[in-house]
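The complex appears here minus one protein chain, its other protein chains still in place.
On to chain A.
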Amino acid sequence: MTTAQMAHLSGAPGHEVHGGPGSHGSHDMGEIQAFGFWLYLMSDLIVFSALFATYVVMAHNYAGGPTPKDLFELPAVLVETMLLLTSSAAYGLAMVAMHKGDLRSLRLGLVAAFALGLGFLGMELAEFHHLISIGAGPDRSGFLSAFFTLVGTHGLHVTFGLLWIVVMLAQLSSKGLTAPVKGRLTRLGMFWHFLDIVWIGVFTVVYLLGVVQ
């Protein structure tokens, strides 16, 4: 960011500045907030990479307990993956509707993204409950501690994303489609797509490679 663009950080929300370098000269508060949120997502990615590193190091420490092959059911994980992926796509369509000003489709997309995300979370909780009930809880082995920490942290992120969707549906009703609400919906979209991307790493490294090895 150039100093000229930095100077516009104090600009009023929605205030547009033209004449920056190149043809993409317009920068407003929403863009700066989106970039700040992007940096938050990058720091979150660092958190996940630390958890992935821990998991990979601990992945073979079974302590005489069950191995991934004994525990993981791939068809269920495939359904979970499809739920989260479809939820991400539904959110994308909600964003398209938002930019068209189509409030009804926007609400419909948000509700669909919420329902699919809730389905994902429900399946994950069912899996956790099943594992703990057969004695394969996070206290069983290093592998399972790392598994619950990594997958659980992703699940916690999904939970907060679902909560955020509910808050935005409420704000749409109480405030309408104002510029701040649009900005929040955009950042929530970045968060929701980001969680789908982290899940690619989870299903590949934890579930698929776990069953292979």
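Heads up, the rule we're going with is that a contact is a pair of C-beta atoms (placed from the backbone, for glycine too) under 8 Å apart; a residue touches a chain by one contact, two chains touch by 3 or more; residues count from 1.
In this text, contacts and distances are computed from a predicted model.
Novice: Identify the UniProt protein name of the omitted chain, choosing among "Cytochrome bo(3) ubiquinol oxidase subunit 4", "Glutamate ABC transporter permease", "STAS domain-containing protein" or "Peroxiredoxin family protein".
Specialist: "Cytochrome bo(3) ubiquinol oxidase subunit 4"
Novice: Return the single residue from A:34, A:132 or A:181 that touches the missing chain.
Specialist: A:34
Novice: Among A:57, A:103 or A:167, which one is in touch with the chain left out?
Specialist: A:57
Novice: Using the touch rule from the top, list residues of chain A that touch the missing partner.
Specialist: Where chain A meets the chain not shown: residues 1, 21-22, 24, 26-27, 30-31, 34-35, 37-39, 42, 45-46, 49-50, 52-54, 56-57, 74-75, 77-78, 81-82, 85-86, 88-89, 92-93, 95-96, 99, 183, 186-187, 190, 193-194, 196-197, 200-201, 203-204, 208-209, 211-212.
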